[in-house]
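Just passing along the structure, written as structure tokens.
A protein chain is absent from this complex, but the other protein chains hold their places.
For chain A:
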């Protein structure tokens, strides 16, 4: 009994690493550009399908392909912000929500037309099956590596935002776009860079997800909701909080899944809503 519960918690924590990867980009776009990208989950799924096609053609490991694609992901994020989303800056929340909403529908249905509704999965090689015996429980090497990657990515992003010159500029525009504009830091220059970084986190999340779980063109919204809940649970503006939020979501899902598949999602949502009632600012909100 104790072993079962311990096992559920450990596996849930590890899945939480994957959710944190989904949520990092969303946390960044909320923190810097102050909008929710409704197409966030769909863009991750889009990257997964790109990896599917390229690994099929090249025959390489999806992780190698993802590594090579990192600059492309940055470029796509940059272009998206520079030429589409930037047009809605300063016009309130409605236009940007509706543009990303339209984008979400276009990506979902475009993928449906291109790849069909079947579920897919990428092969990560022998590492997928490897496991470590830690006391009474088995821990998959791959989930553990994804969790460590999430920790490393958060540490890297934290260092990027707080230790580099470009990070300081991003934070300046995030804190006060008008004042930053006065000293020559225009949102038109800074936001695309931030969105490029978001693109990189999306590609990393996509490569980890496509090896770990099945995916199909319709799963974007559920990934968006999980990412969103992780960000709000953790507290806005706190990347480490987002990791904790992802872990809470993962553990809740794991306990729910003991009953059935719909309880898996229901448990995730209910934990989020209860947390919202008692701590709307999130667990680790930065004031």
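Some points to look at:
We take it that a contact is a pair of C-beta atoms (placed from the backbone, for glycine too) under 8 Å apart; a residue touches a chain by one contact, two chains touch by 3 or more; residues count from 1.
The criterion applied here is as follows: contacts and distances are computed from a predicted model.
Chain not shown in the complex: UniProt lists it as "Branched-chain amino acid transport system permease protein", one of "Paraquat-inducible protein A", "Cytochrome c4", "Circularly permuted ATP-grasp superfamily protein" or "Branched-chain amino acid transport system permease protein".
Of the options A:14, A:99, A:239 or A:252, the residue whose C-beta touches the omitted chain is A:99. Within the whole complex, the absent chain has one touching residue among A:72, A:265 or A:283, and that is A:265.
Residues of chain A that touch the chain left out of view are 30, 34-36, 38, 84, 87-88, 90-99, 101-103, 105-106, 108-110, 112-113, 221, 224-225, 228-229, 232, 262, 265-266, 269-270, 272-273, 276-277, 280.
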